[in-house]
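Each chain you see keeps its place in the complex, though not every chain is here.
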Amino acid sequence: MELHPDRLFPSDPTIRNIARSLYASVANLPIVSPHGHTDPAWFASNAPFGNATDLLLKPDHYVFRMLYSQGVPLESLGIGNGDADPRNAWRILAEHYHLFRGTPSRMWLDWVFSEVFGMTAQLDAGTSDLYFDTITDRLASDDFRPRALFDRYQIEVIATTESPLDALDHHASIRAENQKAGGWQGRVITAYRPDTVVDPEFEGFADNLGRLSDLTGEDCFNWQGYLAAHRQRRAFFKDMGATSTDHGHPTPRTADLGADSAKALFGKICSGEFTAQEAEIFRAQMLTEMAAMSVDDGLVMQIHPGSFRNHNDPLFRRFGRDKGADIPMRTEFVANLKPLLDRFGNDRDLSIILFTLDESVYSRELAPLAGHYPCLKLGPAWWFHDSPEGMRRFRHMTTETAGFYNMVGFNDDTRAFLSIPARHDVARRIDCGFLAQLVAEHRIADWEAAELAHDLTYRLAKKAYRL
Amino acid sequence: MELHPDRLFPSDPTIRNIARSLYASVANLPIVSPHGHTDPAWFASNAPFGNATDLLLKPDHYVFRMLYSQGVPLESLGIGNGDADPRNAWRILAEHYHLFRGTPSRMWLDWVFSEVFGMTAQLDAGTSDLYFDTITDRLASDDFRPRALFDRYQIEVIATTESPLDALDHHASIRAENQKAGGWQGRVITAYRPDTVVDPEFEGFADNLGRLSDLTGEDCFNWQGYLAAHRQRRAFFKDMGATSTDHGHPTPRTADLGADSAKALFGKICSGEFTAQEAEIFRAQMLTEMAAMSVDDGLVMQIHPGSFRNHNDPLFRRFGRDKGADIPMRTEFVANLKPLLDRFGNDRDLSIILFTLDESVYSRELAPLAGHYPCLKLGPAWWFHDSPEGMRRFRHMTTETAGFYNMVGFNDDTRAFLSIPARHDVARRIDCGFLAQLVAEHRIADWEAAELAHDLTYRLAKKAYRL
């Protein structure tokens, strides 16, 4: 359970020594977290987090998907079942903890157990209650409230993700607190994630347009009104600190239909009578519309495509979204992005950050695109690939063609607040190991590696996200 | 030619030391071979194997495909040509043995030469006759008969693969021998491979349905009779030791048509008037039907998709199947498996083992699917990827997302009986090297690696295949 100081560094002594020294120079840099899904209510209210199960097990679909895959019913963990005893649920995790060997969840959890809660024994059936009690007790103390951990974690800035329908009340509270004399100074910003009002196949899409109309005073069933509502909400999000938008489409398809066709398509979408193909083209058109607005308002655009959401239909119908059943799909960028790029690709003021779950596009499509188009940058290894091996593959497959400076540093992309430093630490260690290999093979100089380690850890994220 | 005790371990001294010690703990575990293509007649009759060429060259399409790719005519090896002199054919192999540098065939053959036949010189033109004579002589002795080698190889259980049309006489003989006082105790089981009566595009499909009718007394041109015949043969195969079925479809497409549509489609198939698309949907429906039967009878289901069989048409017309011209194709699992998974994916009693020849799906599709669905497990690196580099990629690309415990250990998948221990040995060495790297990078503890080495070598295969 004690974390080894050399963990994740390559074993070769030459490389390890270089990696150690690079890591020492970046290990204590502040955390810049420009993309994630923490709950702003935590920082607005600063209420204690609750028990170990409610904080660390029930919301973490990385963790419970693995238990589920091995036959553990979700109900026994308290998911979709308010009656489950959290101590028993924790014991199930403890008894199955060997399932996580070799996974990033194991590393993140072990870091939280050791560094945050000071546990020294390994989690297993015999230590389950000790873990549950210790963690739950500590969470009740002031030192483990959200703002205290935020400060202890040295987070310079964190972005959350909200729908245009969100009133951003928590963000408003935090900003009020920031401005109070002696108030908490944590910087928590939002990001504009319009899927709920851009994707015609999203649950409740028509209702959502209605709510957007109410919120903005625009007629969102009229194409011009709908676009104006987006502009208005983007401006409001920007006022509340947002520097970016985020788009979770099934594919990165873009379109540039022209005003009349776009308006006609929107009419069909609003009528509720549209095909899957029309929904896809509408999402495609909206990526281009969002790019046009970004050219105007300067918000950085993030595209996160390629997840088949809620693949397990019976599970979705019973338990809802985000239950560990989102499965990556093959993703094509070269033809899909062309309409948007033909219109805005050479615009130096536009910044689009691309993510993928399909590693076969790293070297084939993404690195060549980012190594040419002024508006494109590559986001870090994402989701399932946010892992030591995933990050290594990302660096090995993109660096030679895209270069380091068409990257944006690390995103933790998590709702698991307690593990944020663990995640950034993994990225720092893997990057330092990668740079150390380049130095050991005499491909870059040691002083260049030191500069790059700092860039990858801190400077690139701030620059790319305009923070 | 002497095999180095450290072969296939990574060169880094820290990792190598750990790998050595892990390997020492599993090197002598018995062989569990739950999927392969050895001939049960060997073990039933226990007749000697014949000469070197007939045993080691002519049946091994891994070997003769490489010779063929460099211009060696198959006839000169005795393939499709009974007149070829086996000694001359062997000499052709010897003269071209450098072609196999860096290939798994080279490792497997060298192991057989050294460990089974005690050869000390390397195979080349100068040693060709020495090899041919030594191997051929030894094969004539009792110590090299099939059962003697089976025992010497410490095979705990081996599965062969048979069509539903097979009467399983050899398996019956072996079982009778097993039950005789003082009889041979080798455990040889079958597996249910119904491609010949499930794939409408298989050579002789209609005749095969006729034979299945004769064998079962069911009318296999009637949908209900056809399904009943499958159930009956599965039960018989289970009586003869089978614990699994095996499905070699072009794609992993599944369907869930409903009883009426399935019956209507089967009518078209039986009429012989069907399109390629209808044949594909029928195979898709049959995967779901087989899953339904597995829920009932407990047979583990293996799906081996993605091979373009007999790609070389002139060669196929002249020499028939299995002549080294099966070429992998891009394979999609996420959409293809959904109909089956929507029906049975959450069934904890169903076990489906997935294989692929398309490594791009390891991290994108297979690991996420297996890391969520209770019924899914991942088979080992298959066919062309059953190799040191192939196994390393498999571990690196699947472990973080699927975890070790959604894997099934190693399959040798071979008809080359003599090389079976060599193949398991390669897997044990590569796995120990991989685990050693995790230990050296402080990602798992040494005692965990030791437990995992045993799991990957022995326990997972027994559990996954219900042996």
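Quick notes on this structure:
We call the chains A and B, going by the order they appear; numbering starts again at 1 in every chain.
By our rule, contacts are C-beta pairs under 8 Å (C-beta built on N, C-alpha and C of every residue); 3 or more make two chains touch, one makes a residue touch a chain.
Owing to the predicted nature of the structure, the values given are computational and were not obtained by experimental measurement.
Complete-complex copy count for the single protein sequence, taken from this structure file and not limited to the 2 chains in place, is 3.
The rule is short, and it goes like this: only the chains that are shown with their structure count from here on.
Superposition angle, chain A onto chain B, using Cα atoms only: 120 degrees, a multiple of 5 between 0 and 180.
The touching residues of chain A, counted against chain B in their complex, run 3-4, 6-12, 65-66, 68-71, 98-104, 107, 308, 311-315, 324-330, 357-360, 384-385, 387-390, 393.
Contacts from chain B toward chain A in the complex involve residues 12, 14-15, 332, 334-335, 338, 341-342, 345-346, 348, 360, 363-365, 367-374, 376, 396-397, 399-406, 437-438, 440-444, 448, 451-452.
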